[in-house]
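This is the structure I have questions about; it appears just below.
Heads up, one of the protein chains got dropped from this complex, but the rest are sitting where they should.
Take a look at subunit A:
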Amino acid sequence: MSSFTKSAQQWATFARSWYLIDARMQPPGKIATMCAIRLQGKHKPIYHALSDVGDHVVVMNSRHIAFSGNKWEQKMYSSHTQVHSSSIFLFFLQIVKLAVYGMLPRNLSRRTMMQRLHLFPEDDLPEDILLNLTEELPQPREIPRRLNEYSQEEREAFPTLWTP
């Protein structure tokens, strides 16, 4: 690193990266915290609120987010009227978007940071975004497997308390 010119080093330090997050079977709140940290630039040691060091974040499969508990039935989003979270199909994008919007600092750069957040309902990302991506972030939640996804040997090897 020390053999680079100063201008090249500065360019590399302040460059804006593009992060990819797969939101399949993930809680939207945890996805939103990861997004918010990177949109503000708080993951960088050069962070300053006025310096505009935030990165781009692309969230794919946001149609397949998974709330924990009974939140699909109980959580209410309001916008002049109450909207049930399980009713409208196109609402899925709004869940993650509202979550990230609420986690960003309430100042004028919030709108710019939201413009750097890109949400997609499924896997298919446009060409130009695919070319820009630099890093994929690990998923916050380990996806549990269904019973029929376990093989017969694993099911027999699982310890039992009593035989019926």
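Following the convention adopted for this analysis, a contact is a pair of C-beta atoms (placed from the backbone, for glycine too) under 8 Å apart; a residue touches a chain by one contact, two chains touch by 3 or more; residues count from 1.
One rule holds in what follows: contacts and distances are computed from a predicted model.
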> UniProt name of the unshown chain, from "Signal peptidase complex subunit 3", "Septin", "Large ribosomal subunit protein bL20m" or "Immediate early response 5 like"?
Replying inline: "Large ribosomal subunit protein bL20m"
> For the chain left off this view, which of A:6, A:48 or A:146 is in contact with it?
Replying inline: A:48
> What subunit A residues would touch the chain not displayed?
Replying inline: 42-48
